[in-house]
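What you see is the complex with one protein chain gone and the rest in place.
In order of appearance the chains are A and B, and numbering begins at 1 in each one.
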Amino acid sequence: MTPEERKAFEDKVHAYVGREVNAPQKGKDDVNKAMIRHWAEVMGDENPAYTDEEYAAKSSKGGIIAPPSMLQIWSMEGYPMAHNPSQDVQRELHNVFDEHGFAGVLGTNTSAEYYRDLRPGDEVHAHTVIDKISEQKATQRGIGYFIETVTNFTDQNDEAVGKIIFRVLKFTPNDSNDATGGDDSDDGMPEAPTRIASPRGHDNKWWWDAVDEGKVLIQRCKSCQTLRHPPRPMCGECQSIEWDSIESTLDGEVFSFTELHYPKFPGYQYPLVCAVISLGEGTRIISNIVGCEPEDVYIGMKVKGKVEQVDEKTMLPQFYPAD
Amino acid sequence: MVADIKDKAAIVGVGSTEFSKNSGRSDLSLAAEACKAALDDAGLKPKDVDGMVTFTMDMNEEVDVARALGCDDLTFYSRVPYGGGAATGCLHQAAMAIATGMAETVVCYRALNGRSGHRYSEGVSGDLITGSAIHYGWYTPYGLLTPTSWVAMYHKRYMHLTDCTEDVMFEIAHATREYAVNNPAAFFYKRPFTREDYDNAKKICDPLKLYDCCQESDGGSAVVLTTPERAKDLKQPGVLIKGVAQCSGKDQEEMTSFYRPEIAAIPEMDIAAKMAYEQSGLTPDDIDAAVIYDAFTAIVLWQLESWGFCEQGKAGEFVLSGALRPDGRLPTNTHGGQLSEAYIHGVNGIVEAVRLTRGTSVNQPKKDVNHVLVTSGVGVPTGGALLGKMD
Partner (left out) sequence: MNKETLQYQDVAVGDKLPPLEIDISSSLIIGAAIASRDFTPVHHDKKAAQECGLPDVFMNILTSNGFMGRFVTDWAGPESTVKGIDIKLGAPNLPGFVMTVTGEVTAKNDDTGVVEVGVMGENNVWGMHMGGSVRIELPKSDQQGEV
């Protein structure tokens, strides 16, 4: 889009701000015990206030209530959504985005307030307005705009019973999308992501192959016996290219560490702590500290490592508190 | 032996594009615009350019930038590796080319869609941009994937060994933010922040939180260098390269030099500093202001020590004294730095260092700034340059 085209497009979508999506509508079903029970059943919700009349009557609730999270359910359009959804103003707005290449749609946030518990027999009326459209944003999913709608809910007495703000992102999908792009294996199940493995070349393959067999090796110069890690083809002390290796006992001490909070990568288990560990043999290794809370790790902590399978495809040394 | 580089080349023009989170343009368009702005600033034409330098990480081929700009023949082109470690490395290459006569007028540029395109914060998980996959393979299986995580590893150790607290890190972040508030080009222009904002921000990699980390930005910056003789006839007062050095230290890795006896240190910068001081005949006392590479708050501390503004391990104290502030001992990152202006891999910092020397920095208007330090990214092979006024 040229700057002029972008401005014309943004003016067009911003004109929707403040418009009602449709006239205030009464929900197709009033609050009722059957729909409450069906919902609680699927959700595995055993709250007796929703389904146990005897209990509910005696409790401070004074009778059955609907789960507050059902608020929006009372006004859903239902089966027509599958084949012939109503062409309301919100869909019209989405179409404008679609036509300009922002075809992706993703619900990003909801914010609900429930003013009172709803009970069987209550009517629920919904009135939705397009409230905000953001500036253009670069998001992880791609470039797009956030659209915020506000729905106010009222009852048979025209009293407010709740409010829901709903935010969606209309975006141009990135080509290089993240895990949610999803690999599609034969059974339709995405493959569980695994840790990012090291490529194996001439100078490091032997080391990773040993890890696959449960051992952590340290490269040793055959000429002057100096240990070195990570492996490299020549001894920096005597320039010999002859080497062998010893197996580490994996007794070590934390030299430094960090807890990784953000971003979280698929295939890794959080909380996740990485550390520089000084091994008893004198070299250092980078690994994870596991088997304790992140806040219990400290510099100088004694640790003991072992090689473990950490996911379907990955063997790695992992270090535990030594005691 | 001390390199004979002092006063052999002068920066005569600087320029940048708009900094944004979504430029909507190609990297090449940003590079060409930044170079053109720097040439205009100098009063030079693209046809005057005969040399070009950029980062190995830059996506824009020298020949493409030259054709876009309309340059004639280039007799010198070179690239500097190691991410932000290349920032003043570009000056280093350009000054050597000019000093030896390989070229007369050299443009250094860096342009990237660092927010809307490839984001470095996404780590080395996908396609590696540079360096060897084998090297990062020692870290990726454990989840140590991002620049923040590598810097956090050094800084945890630094905090363990020194008095550095979160107060110190906040002061660095806050000082840059207060500068950015006055800088219309900065992302945080007119957007002050508080200790509460800092404390409540999300944790990235302990001990670094969101505002310890730089802006991811789209944009480009460029500087033009030529001989001091030619500089005399141009539009702007020339800014001389007094000293410039690069160094890769013993047992250096790219961001992960975790195998040295001590990791709470950047010995390569100590050496670059010593070289630049020797070349220029200057000492830390002669330096009036600085642009210190600030991809993260933490790395400013280590560099203050390397360049001799305080003793080893005492940078926290120095910073808390208000030294980085407008009237402090060493006004630093007066454009807002990469923490608060934009992250153009340090080249926007060179632009600010030139403005400081010219007396046109928005935050140091009336100061007589004779000598300015500007540095490159650390954790990688790095360097720095000392700039001075032309007589």
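Note that in this section a residue touches a chain if its C-beta (ideal position, glycine included) is under 8 Å from a C-beta of that chain, and two chains touch if they have at least 3 such contacts.
Because the structure is a prediction, the values reported are computed rather than measured.
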Shown chains in contact with the undisplayed one are A
Among A:Val17, A:Ile73 or A:Ala197, contact with the omitted chain is made only by A:Ile73
By the document's definition of touch, the residue of A:Gly63, A:Gly101, A:Pro199 or A:Pro266 touching the omitted chain is A:Pro266
Given A:Val13, A:Val31, A:Ala49 or A:Ile196, the correct residue touching the omitted chain is A:Ala49
Where chain A meets the chain that is not shown, the residues are 35, 38-39, 41-49, 55, 59-61, 67-70, 72-73, 76-82, 106-114, 117, 173, 177, 179-185, 188-190, 192-193, 264, 266, 270
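Here is the rule we use: only the chains that are shown with their structure count from here on.
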Interface with chain A, chain B side, in the complex: residues 21-22, 24, 115-116, 121-123, 125-126, 133-146, 149, 152-154, 156-157, 160, 202-207, 256, 258-259, 263
The chain A residues in contact with chain B across the complex are 1, 6, 136-138, 143, 176, 195-199, 201, 203-204, 229-230, 255-263, 265, 268, 272, 274, 276, 283-284, 286-288, 294, 299, 314, 316
